[in-house]
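One protein chain is absent from this view; the other protein chains keep their places.
We call the chains A, B and C, going by the order they appear; numbering starts again at 1 in every chain.
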Amino acid sequence: MPKVVISGTSCQRFTGGKTELEVAATSFRRLVLELEERFPGLGKQVEEGMAVAIDGEIFQDAYSAVLRPESEIVLIPKIGGG
Amino acid sequence: MPTLNYAAPSTVDEAVKLLAGASGLAKVLSGGTDLLVQMRSGRLKPDLIVDTKKIPGIIGIREEGGGCVVGAATPGAVVEEHAGMNKAWPGVVEALDLIGSTQIQGRCSLAGNLCNASPAADSVPALYAAGAIAVVVGGKGRREVPVEQIPTSPGRTSLAKDEFILEFKFPPRPARSGDAYLRFIPRTEMDIAVVGCGISLTLDDKGVCTAARVSLGAVAPTVLLVKDAADALIGHTLDEETLKKLDAAARAACKPINDKRGTIEYRTKVAGVLARRVAAIAFDRAMGKSQGKTH
Amino acid sequence: MSKHHVTTSINGEPVEFLCETQQTMLDTLRDVLGLTGSKEGCASGDCGACTIICDGRIVCSCLMLGVEAEGKSITTIEGIAQGDHLHPVQQKFLEHAALQCGFCTPGFIVAAKALLDENPNPTETEARYWLAGNLCRCTGYDKIIRAVMDTAAEMRGAAAR
Partner (left out) sequence: MNYVGTDLRVVGTRPVRPDGVDKVTGRAQFGADMVMPGMLWGKVKRSPHAHARIVSIDASKALKLPGVRAVVSAEDFPDILSEEAFVGEGPMNFRDLSRNCMARGKALYEGHAVAAVAAISQAICDEALELIEVKYEVLPYVIDVEAAMADDAPVLHDDLFTANVEPKPTKPSNIAKRVYFNKGNVEAGFKESEVIVEGRYTTEPVHQAYIEPHACLCSYGADGQCTVFSSSQGHFMVRSYVAKLLGIDISNIRATPAEIGGGFGGKTLVYLEPLALALSKKTGRPVKMQMTREEVFRASGPTSGATMEVKLGAKKDGTIVAAKHVLKYQAGAFPGSPIQPGCMCGFAMYDLPNIEVIGYDVVSNRPKVAAYRSPGAPIASFAVECALDDLARKLGIDPIEIREKNGAKTGTKTHYGPTHQNIGYLATLEAAKNSAHWKSPLKPGQGRGIATGFWFNIGGESSAAVHVAEDGTVVAVSGSPDIGGSRASIGMMVAETLQISAEKVRTIVADTASIGFTHVTGGSRVTFATGMAATMAAEKVVDQLKQRAAMIWDITPDAVDWRDGQAFPAGTNVGTFEPLSLAEIALKAARTGGPVTSEVSVNAQGAGPGFGAHICDVEVDKETGQVTIIRYTAVQDVGRAIHPSYVEGQIQGGAAQGIGWALNEEYIYDKDGKMDNPGFLDYRCPVASDLPMIEAILVEVPNPRHPFGARGVGEVPIIPPMAAVGNAIRDAIGLRMTALPMSPPKVRKALDVANGDD
């Protein structure tokens, strides 16, 4: 099952400090919906405030991204720049 | 809206009448590099601007009785190009060359720099050291005033409402004389002096200093003429001991403030440093060793 | 509000305009005459973006009153190129990519042209000090200085030919 790593406090507050969880999902969109179900508010936070790194590559928005069973999904704060 | 009037008289008398008759604040415009900044920022709200640049002789340099006479509104760049001034007063020239940018030097004038009465003005310590005389004209006629008697406090001068400076007289140079000016700024250009130092001196044939004037800028409410520092040089050659005494005398004279440009402590230390460096250049020039720009 | 009638020459053409006393030459160029090539970056003579040539010398047009233009001969960035024939310094700025945002560029072009008119063979140090009154925040000055030095070399070459 894809492993979700929650990095940084802005999301951990929804999971009660839990930093790693496994979620049965084959697409990132599915994963977000699962997270929202398990930790109300987290899905919304991920949608609005977070970027995601799937197997190392950072996506600002990854709805369409396909997840493999061994995928590592890391939730990180969105990044802007100058 | 109160109208800001402007006049560009072509004679001294006209200019004096305009200044005397002005209701409210009248300002003399020569280079304008300080005046316009103060007007734009709202710090200064004059009612009348008297542009003196059309008065014959107020722009230009002539040699007279072995010395140079520089028109009060002569742009710094013009002075920098004048062979006579470069030969006789390289320190004054380099001081003008350090005012602002090339663009500023196309406009800024000795009179403006002096009458803005900023303790940090670059050309002023050099003028003090040179012992320049300001030729002042006004309702009571014409008088000659040592430059150090013009500024009285920051932004204030001893000139009467109807007076302005027409020209500056630089005395003839004895043999083996030299002057120099250095200022310290955090960058290499475009800053206001944190400390400025001008020195003019004359040596005998053995290299012993027989006459000296030492001036410091930005270390007191007005530019200082430091007699003790001059005395530290007179009667001596350029040696470590002399420089040490000069350094101490310069520091002792400082009465600076803490501000965004420097602390009391830092300004005082740097005043000593600059005095030593400027003296070395002035000695070299007096002995004909070096010429030209220091940057 | 009483306005001054000013007769002057800008980029080789006789020009008459009306201005108020407190209007600087920069205000006059931009707001009265529509010559917006000269830029306002500071209005205090510290950035050089408004540099013009007045009677052969570069000045900050923000530190000159419009009324002072009376009887003067003025060159602005709009007068540096001859029609569609660019001045060598303009050409070199393009070739060397000596501009990024381009806002400081008119001031640099005018100041650099004046430098080369006065000193056809400047050292890098002379060029850097001459242009110290022109701020650029994009380029770090490297390509600007290279463009100016290369222009000087090319103009000397042309003069020699």
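Definition applied: a contact is a pair of C-beta atoms (placed from the backbone, for glycine too) under 8 Å apart; a residue touches a chain by one contact, two chains touch by 3 or more.
Computed from a predicted model, the values in this text were never measured in an experiment.
The shown chains contacted by the absent chain are A, B, C, with contact judged over the whole complex. Considering C:V6, C:I80 or C:L116, the position touching the chain not shown turns out to be C:I80 (whole complex). Taking the complete complex into account, residues 20, 22, 30, 34-44, 46-47, 49, 76-78, 80-81, 86, 90, 93-97, 99-106, 109, 125, 127-129, 131-146 of subunit C touch the chain not shown. Residues touching the missing chain, restricted to subunit A, are 5, 7-10, 13, 48-49, 53, 55-62, 72, 74-82 (touch as defined at the top). In the full complex, subunit B contacts the hidden chain through residues 1, 41-42, 184, 186-192, 194, 259-263, 265-266, 269-270, 273.
Just so it is clear, only the chains that are shown with their structure count from here on.
With centres set at the average Cα position, the gap from subunit A to subunit C is 55 Å.
Residue positions of subunit A touching 2 or more other chains: none. Multi-chain contact residues, meaning those touching two or more other chains, do not occur anywhere in subunit B.
Listing the residues of subunit C that touch subunit B in their complex gives 1-2, 4, 20-22, 24, 43-46, 48, 51, 54, 57-60, 62-65, 67-68, 70, 111, 114-115, 129-134.
Of all the residues in subunit B, the ones that touch subunit C in their complex are 1, 3-6, 8, 29, 32-33, 36-37, 39-41, 49, 51, 53, 75, 77, 100-104, 106-107, 188-190, 295.
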